[in-house]
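Excluded from the complex is one protein chain; the other protein chains are retained at their positions.
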Amino acid sequence: MQKVDLSTQLAGLKLKNPVLTSSGTYGFGEEYGAFYDPGFLGGITVKGITPKARLGNPVPRLAETPSGMLNAVGLENPGLEVFLNAYLPRLEALKTAVIVNISGFSLDDYALMAEAMPEESCIAALEVNISCPNIKDGGMAFGTDPRSAEEVLRVTRKHTKLPLIAKLSPNVTDITALAKAVANGGADIISLINTLLGMRIDITSQKPILANTMGGLSGPAVLPVALRMVYQVYAAVKLPIIGMGGISSWQDAVEFMLAGASAVSVGTANFVNPLAPLEIIEGLEEYCRQHGYAAVREIVGLAHR
Amino acid sequence: MQKVDLSTQLAGLKLKNPVLTSSGTYGFGEEYGAFYDPGFLGGITVKGITPKARLGNPVPRLAETPSGMLNAVGLENPGLEVFLNAYLPRLEALKTAVIVNISGFSLDDYALMAEAMPEESCIAALEVNISCPNIKDGGMAFGTDPRSAEEVLRVTRKHTKLPLIAKLSPNVTDITALAKAVANGGADIISLINTLLGMRIDITSQKPILANTMGGLSGPAVLPVALRMVYQVYAAVKLPIIGMGGISSWQDAVEFMLAGASAVSVGTANFVNPLAPLEIIEGLEEYCRQHGYAAVREIVGLAHR
Amino acid sequence: MLSAEKVVANQIVVPGSGIYKLVLEGEVAATARPGQFVHLQVGLATDPLLRRPVSIAGIDRERGIVTLFYRVAGRGTALLAGVGEQETLSVIGPLGNGFTLPQAGELLLLAGGIGIFPLFSLMDAVDRSKVKVKVLWGAENRQLLEAAGRQRLVDLALDYEVSTIDGSMGQPGLITNLLESYLRKRSLESTQQRISTVACGPPVMLKAVTEICLREGLPVEVSLEERMACGVGACRGCVCTVRAAGGTLERRRVCKDGPVFKGREVVWDAEG
Partner (left out) sequence: MLSAEKVVANQIVVPGSGIYKLVLEGEVAATARPGQFVHLQVGLATDPLLRRPVSIAGIDRERGIVTLFYRVAGRGTALLAGVGEQETLSVIGPLGNGFTLPQAGELLLLAGGIGIFPLFSLMDAVDRSKVKVKVLWGAENRQLLEAAGRQRLVDLALDYEVSTIDGSMGQPGLITNLLESYLRKRSLESTQQRISTVACGPPVMLKAVTEICLREGLPVEVSLEERMACGVGACRGCVCTVRAAGGTLERRRVCKDGPVFKGREVVWDAEG
C-alpha cells in the first residue's frame, strides 16, 4: 500500500501532519499524555498567555448547549514569566511543534510577549489571539475591527521572526475584511474560528449560568459557521489557513481541508474523545489513499472547483 | 388552580399567548392543521413574500448539521399578488394573528409590499425581513449595515399603519447597533434571530452540499447565540422583542423570555416535533403557575436583575 | 399524523447487507396507501436533528401494521438500526400522495436498486385478477437483489425480470436495456392491454426510464426522493421542478405534492 505524505507547510510553519490541537483545550501539552504521545500530533497550541498571570473568571465557567458548550475561562494562565521558566522547558520534551497563543490588552502587551518568545526553541509559531470573547477589555475588540486587527499584527511582527498566526473571531459581519487586514498587518497564517459569543440562562435561579454572563460557544454546533468562514477566507486571501471549530472526526477534517484549510485543529472534541486527534490523522491518511492522493495537501481547497 | 394570564402585547401587536411560529417553517398556516388547530397559537408568521413570485434556489436546499440544519430555499414564494388573492383569504379562516414576512431587493420593494397589505384583515403585523442569507442581492445586505437597515424601516413605515417588526440578522459584529438603527427607523418590535450563515461539504463529491453553496443555520445549535443577542438587545433598546433561534421546548422559551423576549417564535422545532408550539404554551403556563406569576409577561427580562 | 408506533420487528434482512426490515404497529396503517412514506425520528436528543423519510413497503390494515425497508446510509439510519423491539418510535405519517392504483390493463413496475421498496406495497394493493403486473428490476448485483427482497417477488408468483450491472444475475447491464427489450417484445406480441408504468429508483435511472416511456407513449409515474426537513409541505426544502400546463416552470414539494409525480411533468436537472 502506498504511503500518503501527510506533511504540510504553512508559510514558515512545517508540520509532520496537518492535525493540531487548539488553544485552551489542551492545557500545556501534558494533560493528554496519559492517552497517547503528543509527539504523534502535527503540533499543539498552548493556552493563551498574557504578560501577567491571570486568575480568570469565577465559576461557573462552563455550560452545555445542544452539540456545543460555552466557556468563560477568562484567560486564566500563569503569565509570561512562569510560562517561559516553568512550562516551556517541559514543552521541549514533547517532540511536537508548539504554537504559543498570546493574548493582550494593549499593543504593548503583544509586543512584549512576541519579543520574549525565544526564536530557537520548540516554539514553532505564535498564534496571535485577537478574538477572546471572555475578557472585558481588549481580546475580541481587537478582532472585530479590521484596523485594530491589522495594527496588532503589525506591531507583533516587528518583535519576532517566528511565523505569526492571526486567530480570527467569528463574531463579525465580514470575516474576509478581517482576514485581509491581518494579511496586510503581516500575518503569515490565519487560524479560524475562535468561539462564537453565546449564553445560557438557568430557569430555576433565573440568572445566566456563566458567572461571566456570556461565554464562547464551541463544539460541533459551530462547525457549519466555521467551515463557511474557512471557505470564504480561502477565496479572499492567499495566506494558508488553520481551520477549526467543531471538528470531531476525520470526515469533519476533510470538509475543512476541501474548504481551504491547510491544517486543522481539534478543540472541544478532545474533551469528549481524547483520541480524536489521532483518529483524524489516520482517517485523513486513509481518505487520501482511497481517493488516490499521494499527499494530503492535494485536497486543500478542492471544494472551490 | 389559578389561571395564568398568557396574553401579551408588543407595541400594537396583541397576542393571546406569546408563542408564534417562524417565517419559512410554517408554510402558509395550513400545513400543520393536520396536527392541531393553529388558532391555539399566539400567531403565525408566513413565508417571506416578495413583490414577484420566486422559484427559489435549486436543490439540494437542505443539509443537516450537529443539532441544526442549513437551508437555502432562496425565498421561493408565490409573489405579492397571488399571496393577497389566494392565500390571505385562507389565512383569515385560521383565527390566529397572522404576521406577514416581507423581503425585498430594493427600498421600493418594501414600500410596495407595505402599501399593498390590507390594514383591516387577519394581518396583525408585518415582519420586515432584512436578514435572509439565501439570496444574492439585497436580503442580508440590508440587515448587516445599520444605515441601510434604518432606511428600509423608515421607508416601510411610511407605507403602512400596521405594527412593524424588524427581523435582524445574527451575522453582524454588533447586534445592538442594528437594533438601535431599526428603532430609529421606526420599527415597533424587533425579532431575532434569522439564520447564521453556514455551509457543509460532501466529502465524496468534494462539493458543497447545498446547490447555493451556503445556507442559513437554524435549530438548537444556534440557541446560545440567539439568546445572547436577545439579552444584548433587551439591554440596549426599549422595543419589545420576539425571540427565536433553536427554541424546541418550554424551557428554551423561558430562557428567551428571561433574557428579554416578550414573545417567542418556533421554527425548526416544528419539523422535528409538530406539537412543539403547543407544548411550549402549556409549559410556559405551568412554569408561571409553579413560580407564582399571575401573568407570563412578568418573567420578561428577569435575567437582567 | 403524529404517533408513537411500537417497533414489532427491526432486523437486518441478510447479514452484511445493511438492509433492515422495520415493522411498526400503531395508527399509521389505518390510512396508509401505497407510495406514501413516513417520517421517523431517529434520535433521542437534538443530534441527529431531522426526521428520516422512509417509504411504506407493506400495509396490514387489520393488524394495524406497516412494514418498511431501509438501508443504513449514514448516521440517522445507523441509529435507527439500533432501535430494539418493543421500543416506540415517533412517526409522522402516512405522508405524500401515493401511487395511482390501476383497475385494469397492465401495470409495469420499474425499480432501480432499493427503489423496489415502495413498489412492494403497490404489488400487494393491486387487484391482480384484473391487472397484469410485470416487474423490471435493475440493481448493482445479485446480493442487493436478494437482500432487497427478490424472494418476495417469487413468493407473490410475480412475472419479473432483473438486470445487474456486474452480470451476477439476470440480464447484464442497466434496467433501460431490460425495459427496451421488454417493450420490443411486447410490441411484437401486439397486446392491446392498456399499460401504466410506475418507476422508483435513483434520479438518473428515473430520468432514463421516463424518457423511454414517454417516447413509447406510455404514462409513467415516478416516485422521487429529496432531502426533507418538515415532510409536510411547510418548509419548501424538498422541491422538484415541473413544467406546468402553460409551459412555465414550477416547484412542487416532493413531500406534500409528491413523492409520486407524472413523469412527463418532471423537469430533470432543473437549475434556477
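Annotations
Should a chain be cited, it is by its letter among A, B and C, assigned in written order, with residues numbered from 1 in that chain.
We take it that a contact is a pair of C-beta atoms (placed from the backbone, for glycine too) under 8 Å apart; a residue touches a chain by one contact, two chains touch by 3 or more.
Nothing here was measured: the structure is a model prediction, and the numbers come from that model.
Considering the whole complex, the hidden chain is in touch with A, B, C. Only one of A:63, A:130 or A:155 touches the absent chain when the whole complex is considered: A:63.
Interface note for the absent chain: among B:67, B:169 or B:265, the touching residue is B:67. For chain C, the list of residues touching the undisplayed chain reads 43-48, 75, 79, 82.
The chain not shown here touches chain B at positions 66-67, 220. One chain of the complex is left out; on chain A, the residues touching it are 24-27, 31-32, 34-35, 47, 55-56, 58-69, 71, 73, 76, 219-221, 248, 268, 270-275.
Rule of thumb we're sticking to: only the chains that are shown with their structure count from here on.
Legend note: the chain whose CA centroid lies nearest the centroid of all displayed protein CA atoms is B.
With centres defined as mean CA coordinates, chain B is found 34 Å away from chain A.
Look at where the CA atoms of chain B average out and do the same for chain C: the two points lie 36 Å apart.
For chain C, residues touching at least two other chains, in rising order: 46-47. Within chain B, contacts with two or more other chains are made by residues 63, 65-68, 219-221.
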